[in-house]
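Only one protein chain is missing from this complex, and each of the others stays in its spot.
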Amino acid sequence: MAIIEIKNLTYTYPGASKPSIDDVSIKIEKGEFVLITGPSGCGKTTLCRTFNGLVPHFYQGELKGEISVAGIDTLQHHTYEMAKHVGLVFQNPENQLFALSIEKDVAFGLENNGVPREEMRRKVDWALNQTGIYDLRERSPHEISGGQQQRVAIASVLAMQPEIIVLDEPTSFLDPLSAEKIFEVIYRLNKEQGITVVLVEHRLDLTAKYTDHLIVMDKGRVRFEGDPRQILNSEETRLMGVGIPKATLLFQMLKKNRFNLAEEIPLSSEELANQLLEALSPK
Amino acid sequence: MSVFDGLRFRKVYSPIHNLDPRVKFVYVIAIFVAAIIFSNIITLLVLFFMQIPFVLLARVQKQWVRSLRGAAFLATFIFIVNVATTYFTSNYSLTGVNVENAVTLTLRFVVLVESFSVFFLTTSPDHLGLALEQSKVPYEFAFAFTTAVRFVPVLAEEAQTIMDAQKARGLELEKGNLLKRIRNYVPVLIPLIVSAIRRSLELAEAMESRAWGATKRRSNLYALELHKGDFGLLSITAGILAASVYVHFFVTIPTIMQLL
Partner (left out) sequence: MIEAENIRYSYANKVEALKGVSITIQDGEFVAIMGQNGAGKSTLVKHFNGLLKPTKGIVRVNGAETTKSSVASLSRYVGFVFQNPDHQLFSETVEEEIGFGLKNFGFRTEIIEERVTWALNLLSLTEYRKTSPFLLSGGERKRVALASVLAWDPQTLILDEPTIGQDHEQKEKLRQFILQLQTQKKTVVTVTHDVEFVAECNPRVVLMKEGKIVADGEGKKILTDPALLEISSIVLPQIAQVFARLSSLGLPKDIIDLYEAKDILLKTRERSQV
């Protein structure tokens, strides 16, 4: 069974005239690294919040359809129950950290669940090590950089050892170098720990290469879903306002000029460079 | 205001800083009780000077003196009001006893400020938050406290940014009469409040997503344990309370008037 299964989901915020999510159906398998993108206002942020029950429990509003996450019907369970299975990392690093020391923040979820101290200590240390911030554990959140804060946010979600981690534009406020570090951490968690990752992002030039399951949303609906190479190569996607990686755009332009490049559509600079070396190196 | 200066924490580590805040708080309450029991200048002076070794051990003399300076204003006010009230209500007469009573009241106030000041000067917000968490206080309050402390510097920075942003649109905060100046702060207050509300919403989302409310019996990563020093302070506290009771009932301390 899929680890996340959504059927005909439609959700309207209280007081809104239009639904934010309109008849959306999605299936995500265990261990996948899924990328969700789309222009501002397309519903991807709202969709993230359905995975752990913030929608509809926290936001109220009208929800129709079925959601099953880690085998649990989110409509019938509290958000705090979902927290053990799905971790949610938000956009703004500052507003996710509320304790006075990093390790206390990472322990927050475990404390809420009444986990005994020795077990908590082990899980906190493990999460700190996985995200590379063990040395920062006694600092206060105000003293560290935005990139480090986001890693704390990831660690604090990781400490509860969820099967799924959902990240809603986690690098919006970060510079490209810090952003890359975050993506590397997430990618490693996916590959080494088998954690299912759902990442919402605009910066496809940095992230498209990590996924083989891309979902493009627009105006509350899923417009495209599947292989990122096919989707990002299409004119329709570009016209929708999705930021196609420049390497892919260059590839398309060269192909139009009948450049003799391999068929596989590149998503990163390495892939395109390799194709170009093949095509242009003296035989 | 310098009274608040004395109440802010400084990152100086001393044996006093490492004492359990709960024990320190019990000590402060004991001083409070003792100060209330006694209406005698000499005993109050003893209570006052008894705190000084703690201040010196904790190396917070400068801030402590500053808090006293701030309290001095309020203390003088209390003294004057007391003397004036007595003067006017006893047919414009003022006896030595009256003055001594006024001094006693003022001294009591000073002892209270002084002991609370030492408490806050030697207890970090983290430590205090932890003590709150491990006491009988409901977790929501301890959480509200630590979160507030955590975000104070953030809000302060934001207030500065908002002022800068509005100044860059021609807002002049220094000009005009009092009324105009108050009105000029509206473009600073509203964004600050709106931002605080937005921030709380995001915090609430993060809290919910990390299992807030999962159980009533929360555990804690840290544990506050009592050490030798804490037991030492507890004994001193017990001693003070015992001595106070004894002196109050069995020893007559002369008033200044009687000595003169």
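The chains carry the letters A and B, assigned in the order they are written, with residues numbered from 1 in each.
Keep this in mind: a residue touches a chain if its C-beta (ideal position, glycine included) is under 8 Å from a C-beta of that chain, and two chains touch if they have at least 3 such contacts.
Keep in mind the model is a prediction, meaning the values are calculated, not measured.
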Touching the missing chain, which residues of chain A? 39-41, 91, 145-146, 169, 172-173, 175-177, 180, 202, 205, 241-243, 245-247, 249-250, 253-254, 257, 259-260, 269-270, 272-274, 276-277, 279-282
Touching the missing chain, which residues of chain B? 158, 161-162, 164-172, 186-187, 190-191, 194-195, 198
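In the analysis below, only the chains that are shown with their structure count from here on.
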Per the C-alpha centroid definition, the whole-Å distance linking chain A and chain B comes out as 45
Where on chain B is chain A touching in the complex? 125-126, 129, 143, 146-147, 149-151, 153-154, 199, 202-215, 217-223
Counting only contacts in the complex, chain A reaches chain B at residues 49, 52, 54, 57-58, 78-81, 83-84, 87-88, 90, 92, 94-101, 103-104, 107-117, 120-121, 124, 140-142, 153, 156-157, 160
